[in-house]
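Here's a slice of the assembly, chains where they normally sit.
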Amino acid sequence: MSVMMHTAQRQTCIDACNACLQACEHCLTACLNEPDVQARVRCIQLLRDCADICSLASQFMSRDSSYAKQICNVCATICDACAAECGKFKDEHCQKCADLCKKCADECRKMAA
Amino acid sequence: MSVMMHTAQRQTCIDACNACLQACEHCLTACLNEPDVQARVRCIQLLRDCADICSLASQFMSRDSSYAKQICNVCATICDACAAECGKFKDEHCQKCADLCKKCADECRKMAA
Amino acid sequence: MSVMMHTAQRQTCIDACNACLQACEHCLTACLNEPDVQARVRCIQLLRDCADICSLASQFMSRDSSYAKQICNVCATICDACAAECGKFKDEHCQKCADLCKKCADECRKMAA
């Protein structure tokens, strides 16, 4: 049963990474097309890093890698930073992305524990 | 409304790519641990390519790239080949992976059209 | 000997992809920090796609994938578009990136042939 719990927790984390990655990619494109793109440079850079580490975390968990926890640990750090930066912008794509980054950070911290 | 249909179709394809990518990563690890790994070399190579192209397709669609259709087109080709190869093995992970590869190929063909 | 020529050509293409990928990642960060970032939105989107497809092409060639040619074919298309867009900007990072994109497109076309 603990294996099943482990599996369920991992699936939740994979889903959170996939949702976060999609939100980051979408939000990055949307930020580039906002009139105040100049104010969003830091945000865009974090979105790029966040999408890429979420993608790797999702792959490492799916393949049951020995290093999934270490990747999830870095992923949580980048997701937190990205959530904080996205949270500064009031448009819908940034607010939604901030939410999904926070959820992903929480799930990755559980996986890394 | 056609935009909403487009968006729904894209989401279906992104979800199919994510499900296929996860199944391929999982199936690759499982194949490596089967007693007849030697018979699965071609399968393992296809699973590796399939996981990577699904990951890229998912990212290109999420970012609304001008090249999403071209990537989905290659993705459909690789998914078909991977489905055919996985379909040769009777274990649960290969059968499930073959199914998800077929679904992903179908969705990617719709996207590429 | 034809195998050795093949190997040498592939190495040249892998190196061109790696150089192009690095230039694109660097140029993207540099473009984000230019005062006219607003004029570079299309360029930034192409740089993102170009970096990612170069990375995949490099991996597929390194692993001797059956699909390396198909990926190189898409890579050449994206590199050409990225070279054309970067070529519009006079700063050093865009000019250098345009050069490396053109070289990568040429090598990828040879590989895909």
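Labels for the chains are A, B and C, by order of writing; each one numbers its residues from 1.
Just so we're on the same page, contacts are C-beta pairs under 8 Å (C-beta built on N, C-alpha and C of every residue); 3 or more make two chains touch, one makes a residue touch a chain.
Treat the numbers as computed from the prediction; the structure is a model and nothing was measured.
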**Asked** In total, how many copies belong to the whole complex of which 3 are placed?
**Response** 4
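As a convention for this text, only the chains that are shown with their structure count from here on.
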**Request:** May I ask you to sort the chain touch graph into line, ring, star, complete or other?
**Result:** complete
**Prompt:** subunit C and subunit A are one sequence twice: same or different residues at the contact, by the over-half rule?
**Reply:** same
**Separation of mean Cα positions, subunit B and subunit A [Å, integer]** = 22
**Message:** Report the inter-centroid distance (CA atoms only) between subunit B and subunit C in whole Å.
**Reply:** 24
**Complete:** Cα centroid separation, subunit A vs subunit C, in Å, comes to 27
**Message:** Going by the contact rule already set, what residues in subunit C reach two or more other chains?
**Reply:** 45, 48
**Message:** Going by the contact rule set out above, which residues of subunit A touch subunit C in the complex?
**Reply:** 28-29, 32-33, 37-38, 41, 44-45, 48
**Message:** For a test of understanding, state which residues of subunit C touch subunit B in their complex under the given definition.
**Reply:** 45, 48-49, 52-53, 56, 59-60, 63, 65-67, 70-71, 74, 77-78, 81
**Asked** Quick one: in the complex, what on subunit B touches subunit A?
**Response** 14, 18, 21-22, 25-26, 28-29, 51, 55, 58-59, 62-64
